[in-house]
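Note that one protein chain is taken out, while the other chains of the complex remain in position.
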Amino acid sequence: MKSKKLELSRGLTAITVFCLSSAAVAQETATLDTGDTAWMLTATALVLFMTIPGLSLFYAGMVRSKNALSVMMQCFAITCLMSILWVLYGYSLAFDDGGSMQKWVGGFGKAFMKGVNVDSLSGTIPESVFAIFQMTFAIITPALMVGAFAERMKFSALLWFMALWLTFVYAPVAHWVWGGGWLGDLGVLDFAGGTVVHINAGIAGLVAAIVIGKRKGFPTTMMSPHSLVLTLVGAAMLWVGWFGFNAGSELAADGTAGMAMAVTQIATAAAALTWMFAEWAAHGKPSALGIASGAVAGLVAITPASGFVGPMGALAIGVLSGIGCYFASVRLKRAMGYDDSLDVFGVHAVGGIIGAILTGVFVDAALGGAGLAEGVSVASQVFKQSVGVVATIVYDVVVTLILLKIVDAIVGLRVTEEQETEGLDIVLHDERGYNI
Amino acid sequence: MKSKKLELSRGLTAITVFCLSSAAVAQETATLDTGDTAWMLTATALVLFMTIPGLSLFYAGMVRSKNALSVMMQCFAITCLMSILWVLYGYSLAFDDGGSMQKWVGGFGKAFMKGVNVDSLSGTIPESVFAIFQMTFAIITPALMVGAFAERMKFSALLWFMALWLTFVYAPVAHWVWGGGWLGDLGVLDFAGGTVVHINAGIAGLVAAIVIGKRKGFPTTMMSPHSLVLTLVGAAMLWVGWFGFNAGSELAADGTAGMAMAVTQIATAAAALTWMFAEWAAHGKPSALGIASGAVAGLVAITPASGFVGPMGALAIGVLSGIGCYFASVRLKRAMGYDDSLDVFGVHAVGGIIGAILTGVFVDAALGGAGLAEGVSVASQVFKQSVGVVATIVYDVVVTLILLKIVDAIVGLRVTEEQETEGLDIVLHDERGYNI
Amino acid sequence: MKSKKLELSRGLTAITVFCLSSAAVAQETATLDTGDTAWMLTATALVLFMTIPGLSLFYAGMVRSKNALSVMMQCFAITCLMSILWVLYGYSLAFDDGGSMQKWVGGFGKAFMKGVNVDSLSGTIPESVFAIFQMTFAIITPALMVGAFAERMKFSALLWFMALWLTFVYAPVAHWVWGGGWLGDLGVLDFAGGTVVHINAGIAGLVAAIVIGKRKGFPTTMMSPHSLVLTLVGAAMLWVGWFGFNAGSELAADGTAGMAMAVTQIATAAAALTWMFAEWAAHGKPSALGIASGAVAGLVAITPASGFVGPMGALAIGVLSGIGCYFASVRLKRAMGYDDSLDVFGVHAVGGIIGAILTGVFVDAALGGAGLAEGVSVASQVFKQSVGVVATIVYDVVVTLILLKIVDAIVGLRVTEEQETEGLDIVLHDERGYNI
Amino acid sequence: MKLVTAIIKPFKLDDVRDALSEIGVQGMTVTEVKGFGRQKGHTEMYRGAEYVVDFLPKIKLEIAIDADLLDRIVEALTKAAKTDKIGDGKIFILDLEQAIRIRTGETGKSAL
Amino acid sequence: MKLVTAIIKPFKLDDVRDALSEIGVQGMTVTEVKGFGRQKGHTEMYRGAEYVVDFLPKIKLEIAIDADLLDRIVEALTKAAKTDKIGDGKIFILDLEQAIRIRTGETGKSAL
Partner (left out) sequence: MKLVTAIIKPFKLDDVRDALSEIGVQGMTVTEVKGFGRQKGHTEMYRGAEYVVDFLPKIKLEIAIDADLLDRIVEALTKAAKTDKIGDGKIFILDLEQAIRIRTGETGKSAL
């Protein structure tokens, strides 16, 4: 059960710990820290847990029962496909040095996981762990979009679209922020992916929902969630898994990771209550879908801020995102008339934007945050944050539109009206979600 | 993705590890241990996982389908509300120094998480992690009660009641045992919350069930669980999450945490089999609800003992709690006629009492335990344990009764008979659990 | 909340870390590593999570609704029963020194967990953690078999059979490979249990399915899964939990654990896509059951290889197991006519064999693996692997057959035809899975 | 013979079954149905939009009986199913030409 | 009085309900059923085997009406339920001897 390599790495650790090198030297030659590694192994499992089963249940519960399997299948297939593409070239494009293109995108030096072996480290953790942790982000981002065009997209089109989107949108934008690209250089703060993950997915989802078109019967027919029980379970799993997402983004088990977990909990609870009370006030009753959606809104909004703000900043971000996403999902959607089936735009894009901007405010040490960089004011940090948001939105809209047109030309984006009526489970997979 | 603070804390760790200070000095100036922190981040996620989705599924499965969402919604809302109250003042009341009141309750020095920042430690882990880990206990304790008065309490009344109960019962009792209060001083052993969590919740649940009254039709009408599949899933999640609850209560990744996990597994398995065989003997068939309930009974009973007893002590505690809780839930309830819908009293209060008392026995080193304190005999330890149990029960009954009367006066505790017939999901939330 | 033991072990760690002993000494007197311990506590929770709720949902979803509870109940009861037997003597038989029998089976020196206390270590982690981690393997192996004879075995017979099988098959075979027995000595590589767990369970399952006989109506009647939603959730949980299974088998949080996690993710994704595309090609549509089954096939096949191969080896193992298990489950089963209800043989035995053999290939450093032992060629390693496979199969078939005959004689293996028609839930447990 | 079909409120099923058993009805067949009528449906909420669900859960009973028993059965049924609130339901009576017990082949009254 | 039973395609329910409401039908009872007929069932896949599922989801409507309304109702129903594709369903008409409103005890037409 023990590999040979173990002896080796154990030995190394022992040697390092016991040698008398000074702290300064230790800083230079990074060594593996078992505590950090333990946490990152766990965090990786938690983020995978967010997509399958978490997100897939959250979404499956909200669609009609004839489409329940189809959204779960989409989440599952995305998980598999993104994993493979990430290993083949995605990781490299996002995190490898891009040479002369470094500002915009990484290179192919790490394609096929070249150079990622048992001994290679990334900070104090094995690079293999860093690569797979990042892979789980590259999985959940496209999977989030599934909610926007649920109940009508072709499965084959989905696979094509997601493969292209990972390559041309996710990988570069991740590089911009985390891979040494221009947004990171600019000083944009995005601790765990408010911009890279949530705005990115929310905007692309909206574009796709509009291009693919409304579901038949929307918005006059009631399309009630077929099982809010599943949706609540999914929301709970997202919440639990999100600790891995946010506290894991510290890549270490330290005080910042601890605080990231704390603020995640606080913002989420605050946003969930805010949405619940807003609905209670507006419609006379608090709904289960409402509290669950509010929780996700809070999770999204605290994501970019999680390593930077303090408990009271988190409370404020929670309340504001609860209100903001409630209005976007309930009022704005109806006013504008687009059919973002499960409110990917209303929750992820809007929550992500609120969080990204407010990160620039509550990072201020005066407001309990980790503190702004030398010589940066709140106003200028908010400006940087806005640049990140706008740049991501513009790039995302343009490229997503092009990719959708290409996929539409190749395989067609949408099932026929009759197929939509019958339900995607039978039509695309020859299966049914339930035989009870 | 890395915060500035990281560099700092990394540096600190490095310095500490590499400096030549003696063990004695190390004991005095605690430093962060990444392994302990990694485990406590995980344990916190596991305890949250117990409430949502774990407990909410366990309970939802046991109610009729017209009330399934309502219990899940209650668990969810409690999670959010307790989180916020904990941050505002709950943590402070339980764990801050209470000054002249220290024996009874903490102060307000840590209200609004004052002083909890990225660098503050609690032992070898960040204080933020300690505070949120404890928060998850303050979440699950009220959530456990939901089972006692399921299918008939008003949602608004629930929120009021739980907010008051956290403030006036949970926070002080937690302080008594873990915050430096009189029960801890007395030498009462409660490793992970047999008294604070389970007896406390079980007793308050029973009081609430009696005050609110029986469900219409109880006990003549069969009120079968609407989905034992969900209940089994919930029980399994409780089991898995409970590793965080018990082994996490060590606040470190060490031998005691390991043993706490081991005894948790052993007691749970033993109690589940005991309940199953008891039922098989008494009714001719073993039931899924029985084995699941037995598992929870074992988990409850080992909770106070988990850091103190050895494997064979755990086996004994498991068997005895399996029998005890079986009788309480199946025989006692019917004999007494109260309607504790999902057996919160029968499992949590009874299991908690059995565990609390037996902790005093099996902590004895002669029985494989961690050993009694200098000069304490088993008899005197059992006496101390009993004092803890009785004090908690008396205080809990009195204050819970008062709080219920207050809430009844403000918003009324119970839905109308007609609403009860229609089901809380539609009546209180305008939603249904299933549209299949 | 803190035990006395804590102080002690903390002190010990501190002393060790701060003393100036050389690396060589450190190797000899192993000390507890909190990071490794943190990971192994988590890994243990993850592997338990695989069985309940993971596997129980995966299987429950695939049977007809009248039998859903029965398979969940079987998984639950196996979890409990194996836990107790493991503590009583299973752990000892598998991992204790067997003296003159050491090649074949362990002794009774560790029966009743003798000698496993708060301070005993196994490598750098507490022995209690090692014992419980191994317990979760002894739980899932018999639980996997449940799928082979689902929907027709008596519950009492199941308990008898599993208790005997743990004793006479699992414990010795685990000893052969991991406990110092002859297969380990021979140099057979089985990182996380391809042979011990999956081949063992898959073969015994097939034997049992054949001895117990086909379900009434098989294969003409369509026996559709009653809820593929549950099956997908279960598959997702298996996937997430499997990180604990494979990366946990390193027993440390290091580079090998990280790589084990990485290759697990890669092989699983590859196998899932392979099965999906194979089905798409053969039947015109990709199915949810297919992608989920493919994922499990990949997880199984990478298990023996996980600490030994690199990312590209994992990709190859994933693709090959995806194809192999697809053919075994879809074509071979139909051709041979046995009723392995949920394809335990087709996925676990076939996947396990493919993985065990390919481990011998891709461990080669030239193929990105951890490297073969001094003087061992790929061919000779593959031969060793084959010896392990064949020995396990032969022993497993013979002993399983004998045990089944014994159990049949004592209590009878199968329910009556009428009971089978009515469904095991009502017949054996007086309960129903759903009352919606 | 007559075939009596009754649409009733779900929670009245046990009462009705008991009332009918008392007057000697030995068999009936029950179906879960949804009713649309004068009774107002309940509201369901989805993303802030409220939808009125017109179809309410009801139980349909089908009881094949000897014509002689008709009056007593209708009376018992009406009494047991009544709550005096709108939506209590209806009783429909059809003529039943023939009834056969599958197990024995008996026909007519003795098949009921 | 007549008892009209219609078997229709599920997604036509709302249209049919509206059409009937328009011509004054105030009540009906709806059951989820499975139909077997000329319309081909769909295929389901399980472990690579394909099974044709012959029974298709349909909705059964039962509407008790005054005989005078029969023609208009049949017409409205037919129009609303039609898609001109196979499997649109059937209408069956039975004679209804008596109808009783449980709440009031009213009988005959006024009970409908």
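Should a chain be cited, it is by its letter among A, B, C, D and E, assigned in written order, with residues numbered from 1 in that chain.
Here is the rule we go by: a residue touches a chain if its C-beta (ideal position, glycine included) is under 8 Å from a C-beta of that chain, and two chains touch if they have at least 3 such contacts.
All figures in this text were calculated on a predicted structure; none of them were measured in a lab.
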{"item": "Chains still shown that are in contact with the chain withheld from the display", "value": "B, C, D, E"}
{"item": "Chain not shown, touching residues in subunit B", "value": "219, 222-225, 279, 282-283, 285, 287, 289, 329-331, 333-334, 343"}
{"item": "Contact set of subunit E toward the excluded chain (per top definition)", "value": "2, 6-8, 31-38, 54-55, 58, 60, 74, 77-78, 81-95"}
{"item": "Subunit C, residues in touch with the chain not shown (by the definition above)", "value": "221, 421-422, 426, 429-432"}
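Operating definition for what follows: only the chains that are shown with their structure count from here on.
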{"item": "Common touching chains of subunit C and subunit B", "value": "A"}
{"item": "Superposing rotation of subunit A relative to subunit B, computed on C-alpha atoms, to nearest 5°", "value": "120"}
{"item": "Same-residue or different-residue interface between subunit D and subunit E, half as cut-off", "value": "different"}
{"item": "Inter-chain centre distance, subunit A versus subunit E - centres from mean C-alpha coordinates, in Å", "value": "47"}
{"item": "Cα-centroid distance, subunit A relative to subunit C, in whole angstrom", "value": "32"}
{"item": "Sequence positions of subunit A contacting 2 or more other chains", "value": "17, 20, 33-36, 38-39, 42, 224-225, 253, 283, 285, 287, 289, 429-432, 434, 436"}
{"item": "Junction residues of subunit D - those touching two or more other chains", "value": "44-46, 50"}
